[in-house]
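Below you'll find the structure, written out as structure tokens, and then a few comments.
Missing here: one protein chain of the complex. Every other protein chain is in place.
Each chain gets a letter, A and B, in the order it is written, and its residues are counted from 1.
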Amino acid sequence: MAGAGRGAKVTLSNLERSYDRVAAVAGVSLDILSGEFLTLLGPSGSGKSTTLMMIAGFEKPTGGDIAIDGKSVVAMPPYRRNIGMVFQNYALFPHLTAADNIGFPLKQRGVGKAEREKLVREALALMQLPDHGERYPRQLSGGQQQRVALARAIVFKPRLLLMDEPLGALDKQLRENLQLEMRRLHADLGITFIYVTHDQEEALTMSDRIAVMNAGLVAQVGRPEDLYDRPGSRFVASFLGESNFLPAIVRGIEDDVVVAECEGAIIRALCPGRPATGEKVMLTTRPERIRFADGAFASTAPQNRLSVTVTEAVFAGERCRYMLQARDGTAMVLKEPSSAAIRRRAVGERTEIAWSVADTILV
Amino acid sequence: MSEGVEIRFEGLAATRQSGVRLPWRLSWRPVMPLLLAAPLLLFMLVFYALPVLSMLMRSVNDPSWTLSHYASLTGDTVFLKVFSNTLYTSLTVTAGALLLGYPVALSLVRAPRYAPVILILILLPFWTSVLVRSYAWMVLLGRHGLINEALLAAGMIDQPLRILNTPLATQIAMVHILLPYMVLPIANALRQIDPSLARAASGLGATPWATFRQITLPLSMPGVAAGVLLVFVLALGFYITPAMVGGTREITLSMLIAQQVDQLNWAYAATLSVVLLATALAIIAAFYRLPGVGHTLRTSAR
Partner (left out) sequence: MTVARVLPATLVGLILMFLALPIVVVMVVSFSSATYLTFPPPAFGLRWYSAYFASDDWLRSTWLSLWVAASVVVLATLLGTLAALGIARLPKALRVLASALILSPLIVPVIVVAIGIYYAFARYGLVGTPAGLILAHTCLAVPFVVTSVNASLAGIDPRLEQAALSLGATPTGTFFQITLPLIRPGVLVGALFAFITSFDELVVALFISGSGAVTLPRRMWDDLLYQIEPTIAAVSTLTIVLTVVLMGCAHLLGKRAAA
């Protein structure tokens, strides 16, 4: 996070938006820090876009409040909120040139012609489109249009920038390039970015923090690595990356580690709470954190071990993916880097897998 | 619109997501849209709707509230003859337009190389006024018109045929004038048929004719229905063409209405108008409900 003073601080308190008794947003509370890049991540229908629209002012909340820099904005129309916004399909005005598009917000604010032209020139340069000002949107490629849309949204120096799946319409390569550009832009400008996407890879790459949303509520908010390593629920564990789920019964607690029995083996997992003995719980671990126990590997960290049979082996370029089955039928996935040095397992092979206790979480 | 106007935004169901077009509607307080539409609505009420309605009312309140004008229609031989003639003409014209129009629509869609030329040949007459086109048929069908001269020159007849001022002339001219209204909706429907369907049928062993009969033709039905509806309803109300080329022996309902107005028989004219209007509306109501008709009509509207 850079320039903590230049970005707006946004506070959502119990935000609600219902249509005919269906709650699109069912009580969202979030403190967005000044200058941070926060992503609202979630599947279709999770309420992330609706939340963004409420912050922008295009939807009126049916409950709760939105405060920007300490002031409630719920009653303020969108054209007074001074927020930059980028839409998925760019929403560039087709009858205006790129330069006129970018100059539009300045015109609304009464900025004089000379000053306007200067700022537009600077914005175009910042977006690496110095000669494209006189072109119309239809004469620009998808990536160029998105950059013009970005330029238009920041030229009037807002303290907050909202983005609604802005890269959804672009192909993978272009998307990845623009993701990096946006990170750079964020670092340069130092303002608050609120970004909406359903693509968890995108969220993990770009964000300072991620708020995972589901069914109109925030399931978990935190730094990408925290969410990935310590998912707080089954939903977050399976939505962000892939997870293995092990149903188990609690046998005891040692410090912060729960001891549970699963598939006839003792599994230890990190656990913030204190579940009762005999309680049925769900343990989770990431496929890439498991390895075959008989491979060349050494670790001093405490390990969990389990006997499994290989049911499927798939070579997927970068990695090999194995479907495994434990004694009582629990299915698991193991991902390991593919390398000529590592022996490929055969279907039907019975072996042992091991993984770190620190990589096992109770959800 | 002042800055202080409160803006109420209505989005749609919560499941809309970016990627799907959000049909947002900025609705100011309902007052503003009404203010925009009111001048036209008032204008049309005063200069069109109320005049027509008050004229139509003459069918029931002349000289005082009565349904006698309608009752007497059942025994009115003139009316019955004219009405049946009108219906008959509309039917034959619609059938003629369909027979001629379907192949043209097909060629518009199947032969993209000639499509611009075909389109121009359809649109050019379409764009000229009914008056001019009807006059053109007067020229063609007259005693010394092109048709007679050609037939005489070819030795097929000895004497000029009397085509002008007969029902046949009306039908020919009306088919000509209404043909574009049949072609355009059918072409529209044909264009919307997925081309891979025909290919699939062919791959499954269907001959071109079988493909046409079992795949193309059924799928083009909404367009056919739309065209038939349009042509029939327009034909019902036609005035200029029958008046110019049809002669006075067999007249259409619209001509009868005009006659009655000339003679100031307002009640009778109003009654006839109601019948004409009701017939048109009934046909529209019946057809519009057929699947795809409404959509085809809307998308082929120029």
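We adopt the following convention: a contact is a pair of C-beta atoms (placed from the backbone, for glycine too) under 8 Å apart; a residue touches a chain by one contact, two chains touch by 3 or more.
Note that the coordinates shown come from a computational prediction; the quantities given were computed from them, not determined experimentally.
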item	value
Given B:54, B:68 or B:263, the one touching the chain that is not displayed	B:54
Residue among A:104, A:239 or A:292 that touches the chain left out of view	A:104
Of B:78, B:132 or B:204, the residue in touch with the unshown chain	B:132
Residue among B:82, B:163 or B:179 that touches the chain left out of view	B:179
Full-complex contact with the absent chain, from B:82, B:122, B:251 or B:293	B:122
For subunit A, residues in touch with the removed chain	56-58, 77-85, 87, 89, 91-95, 104-105, 108-109, 152-153, 156
On subunit B, residues whose C-beta touches the chain left out of the figure	1, 3, 5, 7, 21-28, 30, 32-41, 43-45, 47-56, 58, 100, 103-104, 106-107, 118, 121-125, 127-133, 135-140, 142, 144-146, 149, 176, 179, 208, 233, 236-237, 239-240, 244, 254, 257-258, 261, 266, 269, 273, 276-277, 280-281, 284, 301-302
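Note that only the chains that are shown with their structure count from here on.
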item	value
Euclidean distance of C-alpha centroids - subunit A vs subunit B, Å	57
